[in-house]
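With one protein chain held back, the other chains of the complex are shown just where they sit.
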Amino acid sequence: MEALSAANVMDTAYDGDAWSQQLDARFSALFETDVKAHWIATGTAANSLALAALCPPHGAVLCHREAHIQNDECGAPEFYTHGAKLMLVEGAGAKVSAEAVRHALSLIRDDVHQVQPHALSITNATEYGQVYTPAEVAALGALCREKGLGFHMDGARFANAVAHLGCSPADVTWRAGVDVLSFGFVKNGGMSAEALIFFKPELAAATPYRRKRAGHLFSKGRYMAAQILAMLDDDLWLENARAANAGARMLADAAGDRLIHPVEANEVFLRVSPDEAASLRGIGFDFYDWAPGEARLVTSWNQSIADIRPLADAIAAL
Amino acid sequence: MEALSAANVMDTAYDGDAWSQQLDARFSALFETDVKAHWIATGTAANSLALAALCPPHGAVLCHREAHIQNDECGAPEFYTHGAKLMLVEGAGAKVSAEAVRHALSLIRDDVHQVQPHALSITNATEYGQVYTPAEVAALGALCREKGLGFHMDGARFANAVAHLGCSPADVTWRAGVDVLSFGFVKNGGMSAEALIFFKPELAAATPYRRKRAGHLFSKGRYMAAQILAMLDDDLWLENARAANAGARMLADAAGDRLIHPVEANEVFLRVSPDEAASLRGIGFDFYDWAPGEARLVTSWNQSIADIRPLADAIAAL
Amino acid sequence: MEALSAANVMDTAYDGDAWSQQLDARFSALFETDVKAHWIATGTAANSLALAALCPPHGAVLCHREAHIQNDECGAPEFYTHGAKLMLVEGAGAKVSAEAVRHALSLIRDDVHQVQPHALSITNATEYGQVYTPAEVAALGALCREKGLGFHMDGARFANAVAHLGCSPADVTWRAGVDVLSFGFVKNGGMSAEALIFFKPELAAATPYRRKRAGHLFSKGRYMAAQILAMLDDDLWLENARAANAGARMLADAAGDRLIHPVEANEVFLRVSPDEAASLRGIGFDFYDWAPGEARLVTSWNQSIADIRPLADAIAAL
Partner (left out) sequence: MEALSAANVMDTAYDGDAWSQQLDARFSALFETDVKAHWIATGTAANSLALAALCPPHGAVLCHREAHIQNDECGAPEFYTHGAKLMLVEGAGAKVSAEAVRHALSLIRDDVHQVQPHALSITNATEYGQVYTPAEVAALGALCREKGLGFHMDGARFANAVAHLGCSPADVTWRAGVDVLSFGFVKNGGMSAEALIFFKPELAAATPYRRKRAGHLFSKGRYMAAQILAMLDDDLWLENARAANAGARMLADAAGDRLIHPVEANEVFLRVSPDEAASLRGIGFDFYDWAPGEARLVTSWNQSIADIRPLADAIAAL
């Protein structure tokens, strides 16, 4: 909010302002390589612009069956790529392995009658809060190079992944072969700005046109950039993610063998009966019903350990 | 060829000629209801124009995982629908049941984040030569009405299906709830013309524009219509299909328990070892390697029982 | 900013929050009829979503040759409509008359080879600061009804138009036949939210899906709605526009016969020599070079008469 108020002045429109002009340099420093960075209002738009840069209309993007781009974006990837197909890969915890991707590729005939693969998209941390390690990403990156595929990482929870790994952001992205990253801030305390990071700047050439054409070039872009810069200052993005992860860790410890997936980021999936779920809600906690007998709890950057302890205690007491 | 030569005269361009102008009436008679019929050069274009009439860009079409529209059209449905998604349904022999479709529908959340279903597309006969009965189609048609879905039948082998069923073409289409049919002729002896049949003429309103816009409105449309009319004369389409089906029947009888799928149309899937396949090829027969140890044999409308007997004998002798 | 800070609380995501849920009612009250209202981040996206609701991919939208949708949106209308054509109409001051639209329509052959018109889009106030009166809009609205066209108003400067006219917002929109309005706030003091208003709610049915699919459904929509509601409170939108218009009026009075277009909103187009332009800039004023010898001055909602008087005096003194 303070950052927004500071940006509440006149400046050059669109992304010509003093805030937006800092993005490339700030993200290049963070990632220890030259990158091209754009603010984008939503993760859906960031992902879709990334895929449009990697895949032609007649191509396919491989992703996990439960990927956000497949299930939760109302066909935005198909819209921005003008009809590319998503080809689905299996894997526990919404993670794909190099073997699983290689298998999926082996099923595609190399002829003009089948849509040919052009890119791979993974989510880190995944929809189930699983974190790809640098080595896992690198195995996928090597496969992408071998097969001539572009490599996109949906990082709606990238901060949580990095906080979990304790590595450099570079290690789990471009050093492991990632070409484009959707770097999420909104789930991590931001208001309405994500960053779309191209590690190969030449891939970004058409992105400014695509962003404008999609109605995503805001005239007062300084408000977008200011949010992001505020998150980068003093590694606020990492601090927020660490807080959220710590909360999830506490819940995981309380949940014991109720856990459905290992807890690596800020999501906790629990086995709870309808009665247990009702009981937790009865004492004031909110969460998603994921599937019959399953609950999804998401901890937030702004919840302290003290905020979360009552829920952990309640879960332990079930 | 004779029909084409007869059309080799001057006439009104596009579909204003004497041949094209007969299509609606001829197909209406065949289907015992008022239909709107268009010639279309390929099954891929016919299917795609059908789906574009049933599904908006932000919608989804359900189809079998092994449907032609999913695997063999290089994304044509996505092109013509401007990015609609195909949602895949399982089922033996590339057939979908009403239960399987209902299950697939149940997995789609009814919210704005997920692509919503707008149509179902089935193939009759299927990619494995299985034929939907009128009752099976009617069960799917009832589900489509219940759920507000359009219903498309890919009839690249529709003639083979009708020849197998011995029913009226109406029984397995509009009387069972089908809205649009791609009626194939090219696999059944035609040169380059399929028919796209709308059983609800109002659904066809934009199809002339879409056909032109796709470059499929031929200036000398009389050659297209003449092919189709020649196939309708004296039920040549049905006679051809019966011939092809009979050939497949003979092969099936010879194959015994080598059969992978029941033989209902003009496709025969056999278990053969590489050596056996080589042996059959060595004596002059051509077929597809479908999967390791599997062969796909397609009989043609212009092959007589005498043509096929040697292959049947060779299979029986393996 | 205060409105944003007030919205800086937890609430239902997307547009399920308490702020977003007020939009329909607030705009229905303002427009004296039931409307469907959506927040949209940019005018480009709002215009494009409006056109996508009115025109199919194979159709055309008529607009002025100098319309923003034609010249300043990088093809966004073509993106959102999946390739509809813009057909250009002439007219002084970027205004189109019913006669000019009728003439443009008369040039379109009614056959399948030409893209057929489906909608008209006008801008009020226009790119040259000209305001359509209710009677002028009604003449266009009647033509649209006669020809079966949808009718869109790009109201990036709608507030300035209403401030100039002194009429009810309803008089110059739905009462005059407008179907959809892009109601701009960003040029009038807002941060990043415009409103897309459907006067026929049934036309809006697919808009939530299109908005999501375009990546324009923000997860923290409350910030969007809060901005708009703050502008509606106590008619702030109208007060801001009146202030901007008054500033332009003062400049117009000072400019005398240097004026290129009548000044009706907050834009002033002046004939100035390069030396005169340099002189004005030398004493601290900023404006656009529009064409050789022409300058475009835009007054802002937050400039007082006292702020603008020095510029008016400088122009008068040229």
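Residue numbering begins at 1 within each chain, and the chains themselves are lettered A, B and C in the order written.
In the analysis below, a contact is a pair of C-beta atoms (placed from the backbone, for glycine too) under 8 Å apart; a residue touches a chain by one contact, two chains touch by 3 or more.
Please read all numbers here as calculations on a predicted model, not as lab measurements.
Enquirer: Which of B:Arg109, B:Arg145 or B:Lys220 sits in contact with the chain that's absent?
Expert: Of these options, the touching residue for the absent chain is B:Lys220.
Enquirer: Please pick, from C:Phe79, C:Tyr223 or C:Trp237, the residue that touches the omitted chain in the full complex.
Expert: Only one listed residue reaches the unshown chain, and that is C:Phe79.
Enquirer: Who touches the missing chain here, B:Ala170, B:Met191, B:Ala246 or B:Ala314?
Expert: B:Met191
Enquirer: List the residues of chain A that touch the chain left out of this view.
Expert: 14, 56-58, 82, 112-113, 116, 206, 208-213, 217
Enquirer: Quickly run down the residues of chain B that touch the omitted chain.
Expert: That gives, for chain B, the contact residues 1, 4-5, 8, 40-46, 48, 73-76, 79-80, 186-187, 191-192, 209, 212-220, 223-224.
Enquirer: Identify the residues of chain C touching the omitted chain, counting contacts across the whole complex.
Expert: Output for chain C: 57-58, 60, 71-75, 78-79, 81-86, 112-115.
Everything below uses one rule, namely that only the chains that are shown with their structure count from here on.
Enquirer: Busiest chain-chain interface by contact pairs, anyone?
Expert: Looking across every pairing, the one with the most contacts is A-C.
Enquirer: From the C-alpha centre of chain A to that of chain C, how far is it in Å?
Expert: 35
Enquirer: Between chain B and chain C, what distance separates the C-alpha centroids? Give it in angstrom.
Expert: For chain B versus chain C, the centre distance works out to 49 Å.
Enquirer: Distance from the CA centroid of chain A to that of chain B, rounded to the nearest Å?
Expert: The mean C-alpha positions of chain A and chain B differ by 42 Å.
Enquirer: Going by the contact rule already set, what residues in chain A reach two or more other chains?
Expert: Those would be 73-75, 79.
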